[in-house]
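Every protein chain except one is present and positioned as in the full complex.
What follows is subunit A.
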């Protein structure tokens, strides 16, 4: 695999550095599909952690990188959103457009869940172009409601449960993002493709 670095983490884990989140999600999906032996395979922003494995075996098995493979593989989900979030105007200011145009751009974007973190089922959805980056709130809200659809940096995320949060909230969805009793507990597991639409 060109341009990657394998960094040992203790005796039975390693981090594979791949450069970006799309490459990380793609490598993690490949590793799962190929049955590579590890207790945990955790994609993140620029790395994949293989934990509970033989690091040498992971390094030997790494495939040639095919960055285009991810978009074809995952399931796809459509989520209905009521665009009434408290930060919709703020996002419009950052993007230099109207709030209607924020909704148009958000619903026109093909998102992919690249990794989870922060809370069970909280997915980092990539797909927004670099010029639509937004900052986090200067001080996080003590409580963000479950189902809040929010933006930070180049990411879109949806809060699965109520929690403190500093992302800019643009709307709400009624979808259940996390349910430990479901066969797939996270609706937006890494690799899932996501489109948003305006709730009727």
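Criterion: contacts are C-beta pairs under 8 Å (C-beta built on N, C-alpha and C of every residue); 3 or more make two chains touch, one makes a residue touch a chain; residues count from 1.
Going forward, contacts and distances are computed from a predicted model.
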item: Record-based protein name (UniProt) of the chain missing from this complex, from "Peptide/nickel transport system permease protein", "D-ribose ABC transporter substrate-binding protein", "Tryptophan synthase alpha chain" or "Biotin-dependent carboxyltransferase family protein"; value: "Biotin-dependent carboxyltransferase family protein"
item: Option from A:58, A:116 or A:194 whose C-beta touches the chain left out; value: A:116
item: Hidden partner interface residues of subunit A, rising order; value: 7-11, 13-15, 28, 39-49, 51-52, 115-122, 161, 180-181, 185-186, 189-190
